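Missing here is one protein chain; the remaining ones are kept as they sit in the complex.
And now, chain A:
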Amino acid sequence: MTLPEIPALLDSLEARLELCLDRLAVDRDRLAVVGIHTGGVWVAEQLHMRLGLPTPLGTLDIGFWRDDFDHQGLPEGIRASDLPFAVEGRDILLVDDVIMSGRTIRAALNELFDYGRPRRVLLASLLSLPGRELPIQPDACGAELSLAPGQRVKLQGPDPLTLSLVERR
């Protein structure tokens, strides 16, 4: 199967996001973009640049908020999250590279709320794959893909950003 090209995906994500922000009348001067480590941060950097937002980019590492500690233990290489703005009362755009089960986003929402009560949280994802395990949907995504069972997609980067298929045993 051929995976879509990154520039086309980013163009599509940006266009859909613009529509969404207009429809919801989001004040872009108050909008903060937050990327989820690692791939989500790369996509967030691109979106932050393209949208030309004044608020600095935030990053979240959801390692301490994962729901599989009892099975997997502590993941390796957790970084400190960095939200260089007040979350309280702000519109937040969460960005990830791929949404599938929705568990990463649940963990990110939990972590985000520990920094304050945002006014509204939106979700953008470069790719959306089937397999949701929670009632969480992106407000904008670059493309929806269907993969064969056992296949995953992985974003590599940051320069250049590339997509590759990973076979899961």
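Here, a residue touches a chain if its C-beta (ideal position, glycine included) is under 8 Å from a C-beta of that chain, and two chains touch if they have at least 3 such contacts; residues count from 1.
We adopt the following convention: contacts and distances are computed from a predicted model.
When the listed names "Aspartate carbamoyltransferase", "Multidrug ABC transporter ATP-binding protein", "Branched-chain amino acid transport system permease protein" or "ATP phosphoribosyltransferase regulatory subunit" are checked against UniProt, the chain not shown comes out as "Aspartate carbamoyltransferase". Of the listed positions A:T38, A:T55, A:N110 or A:Q151, the one in contact with the omitted chain in the full complex is A:N110.
Of A:R28, A:R79 or A:R119, it is A:R79 that touches the chain left out of the display. Contacts to the hidden chain, counted on chain A, fall at residues 61, 63-65, 69-74, 76-82, 110, 113-116.
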